[in-house]
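The complex is shown incomplete by one protein chain, all other protein chains being positioned as in the whole.
So that you can tell them apart, the chains are marked A and B in the order they are listed, and the count of residues begins at 1 in each.
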Amino acid sequence: MSEHTRKTLTFITRQAPYGQSGAKACLDMVLSAAVFDQQVHYIFMGAGVLQLRRGQQPGAIHAKDLSAAFSALPLYDVDSIHVEAEALRARGMSAQDLVIPVKEASAADIATLINHSDAVFNL
Amino acid sequence: MKFTIVVQAAPAASQAAWSAYQFTRTALAAGHGIYRVFFYGDGVHNTNSLSVPPQDEFDLVSAWNTLLGEHGIDAISCVSSALKRGVLDAGEADRYERSCANLSPAVTLSGLGQLVDATLASDRVITFGA
Partner (left out) sequence: MSTPSLHIVNKSSLDSNALSSCLVVATPGDCLLLIEDGVYSVLDPDWLPTAIEIYVLAEDLQARGLGADSVDARIRSVDYAGFVELACRCTRSVSWS
């Protein structure tokens, strides 16, 4: 593995969990980037905010619990976790409904994160 | 510029894999470098050499293999994505006692770490088909 300067990698996730595979695909990328000690921003936009919803029981469809994995993010030093405030509001949700503490982000906050990133992945 | 191309869509399911292929070809023709092409999720289907498209349709799997081979491009299919979707190299076919290996010759299986490495080493990362 070559030596590189630390970069800022932003991961935007916009899919709801279980119905499609994007949520897990994004989480796996986030964890890989964190293992490589990069500055990681994890942004939940649109339907992606539903990945963090409390009370999921994916055993009912023989799926792995995605929301449980999010509790492990601090262990990977992923602490820049943002949820689009408008997406929560549109779904009648608040930070209380989520499985982990997050920073609520406005559109301008998200734009700023993007503009300070070296690379952005949007799943 | 040094590009990394990330392909996340299967060749038959949408146009995204084609767009990725065209972008890669065009970047090379313009004299740019391709540091890595990384096939992730359903993108690994672009590296399944068992695929048999209809005679009158463009064979994107073969085209990728030719392009990647001719230019000596480091091409990787994410191993966990590939295993799940039945794209195996000889080692994995052996390990999991599957009847054959079908990974395109110009591609190797490796982990997401290679995508992170590519992101760090490249000037630009372009993703297709999320």
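Convention: contacts are C-beta pairs under 8 Å (C-beta built on N, C-alpha and C of every residue); 3 or more make two chains touch, one makes a residue touch a chain.
What you are looking at is a predicted structure, and each value in this text was computed from that prediction instead of being measured.
Here the missing chain is touched by one residue of A:Thr5, A:Gln57, A:Gln96 or A:Asn115, and it is A:Asn115.
Screening B:Ala10, B:Ala27 or B:Val44 for touch with the missing chain picks out B:Ala27. In the full complex, chain B touches the omitted chain through residues 1, 3, 14-16, 19, 22-23, 25-27, 29-30, 32, 124-130. Chain A meets the missing chain through residues 12, 14, 45-46, 86, 107, 110-111, 114-115, 117-120, 122.
As a working rule, only the chains that are shown with their structure count from here on.
Centres computed as Cα averages put chain A at a distance of 25 Å from chain B. Chain B contributes residues 6, 8, 40-41, 80, 111-113, 115-117, 119-121, 125, 127, 130 to its touches with chain A in the complex. The touching residues of chain A, when paired with chain B in their complex, are 1-2, 4-5, 7, 9, 21-22, 25, 28-29, 32-33, 35-36, 38, 118-119, 121-123.
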